[in-house]
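Inspection log for the structure reproduced underneath, given as structure tokens.
Other chains dropped; remaining ones untouched in position.
Naming follows writing order (A and B), and every chain is counted from residue 1.
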Amino acid sequence: MATMPFILNAEEIRKQFPFFQPHPEMRNLIYLDNAATTQKPYAVIEAVSHFWAYHNANVHRGGHGVGARASELYEAARERVARFINARESAEVIFTRGTTESINLVAFSWGETFIQPGDEIIVTELEHHANLLPWMRLAERRGARLRVWPITDEGTLELETLRALLNERTRLVAVSHISNVLGVITPVAEICRLAHAAGALCLVDAAQSVAHIPVDVQAIDCDFLAFSGHKAYGPTGIGVLYAKRALLEQMPPYQVGGGMVQTVRWDRIRWAEPPAKFEAGTPPIGEAIGLHAALDFIDSIGREAIATYEHQLTEYALERLQEVPGLRLFGPRTHRAGIFAFTLEDIHPHDIATVLDSRDIAIRAGQHCAHPLSERLGGPTARASLAIYNDAAHIDALVDALHHTRKVFGYA
Amino acid sequence: MLEELYQEIILDHYRHPRGRGELEPPKITQEGFNPSCGDEVILDVRVENGRVSDVRFRGRGCSISQASASMLVEAVKGKSLEEARQLIQQVLALVKGEIEADFEQHGELAALAGVRNFPVRVKCATLAWHTLEEALKQAEEVAAK
């Protein structure tokens, strides 16, 4: 294998992560489960700790300077997110717990208000449960029809198929930007264009894309976009719902409570303006500050550089995985990110994961919260997924360990 | 610094507000509300021949928000729409510390500059003025019809 000119030095990047430093409590792990959650750089952990230690106060509540400062930091995080995804204004950024909550918010607030019996909602066959179950339930609650946009055998989405599904009853197309199983990068801008031409809205699940390829809500022209902090080098407990301002103004609140009203009388409630209208109760303040630091971390490396590097690594992995006899890799060869679902001979994916774990390589095995897709693929799979701190040596170790796995299970 | 915030002029306007009340029609009514602290200022504005011929305010809130509204009433009455808009910009700049406060030049309004060291209170001082801004927009829309 000719050495490739990788544009980043992952070893240097790993130095920014405590998880990859020698530590008595820890094994030296090759972490290839980034689609489940990424590790956190020092900068994120320290930003959160620093907030708890020195700036902690509740936000948006009158009274004292430390509270005003906390509110400033919280709103600065919102502006950082807006800039990161190129929203028109920070009021289009709602903080949630994660992708799952963001999509549930849309299904309840927008969905229960605007979906009528007989309306149609299109979801793709490759969706994660987070972008599937809310629509299944909404369809059931409102008497709407869920239509499934099937994938090709290669695992891609054909725009022709979407064209055939769209009609004047279509209200929404819900699609992942990157499949958490197949790694396919979907043509979200084209999908939004087709949806809009049919008079429908488009929601993009960017959980797997936001930390890996540039995401620009204006370029995509999506109506809603959701992602989680913890898959983008940030903490758990924080996620984002982006929605176009005009939609947020029409949508009723989701959760209700403190901080999202102007006035409450027994006979009348006046909701606050977005984004406050959608953030009932004490928000994830420390977590928003952690997300801010995570986005700074990402931009300190550069999103183009990350995309290019991970693409290089993906190409390398695709090539090397082919060497393993009996390995069946799902998903397309091109237009794909560094998420590799595979099976190996007849070895059950959990057994593969266990053998790899015994060699200090962390991957996942199972249905990856995408049961319909998993059924389509014929059952559970093993999945290795990359982030910016992985490198070619990790792929090499993975390939070696897969050879070893075959041996353990008696394959020659 | 606290003395700059609660200057005698402010407290005087708070205790003895000028122009508290309502106007008879024709008038433009504009509500201003600060959800984070509950301060409220409602302005009644009458525009005649391109001038703010009369203003009154109602509302409730802290000394700063109510004194600011009271000072607004005195400062804006009789001004042309253009002058009123300039005045708003001037007050916002004063309050945010973008220009120096000068009693010679800005009159009593200079006292509002005391909030610049109290970030929590800036919104109190600006509430009435943002409300006026909205009221003037309404006035233009009415005039344009």
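The rule is short, and it goes like this: a contact is a pair of C-beta atoms (placed from the backbone, for glycine too) under 8 Å apart; a residue touches a chain by one contact, two chains touch by 3 or more.
These numbers come from a predicted model, not from an experiment.
The assembly described by this file has a subunit formula of A x2, B x2.
FYI, only the chains that are shown with their structure count from here on.
Chain centres here are Cα means. That of chain A falls 46 Å from that of chain B.
By the touch criterion stated above, chain A contacts chain B in their complex at residues 60-65, 67-68, 72, 261-263, 272, 276. On chain B, the positions that touch chain A within their shared complex are 33, 35-37, 119-120.
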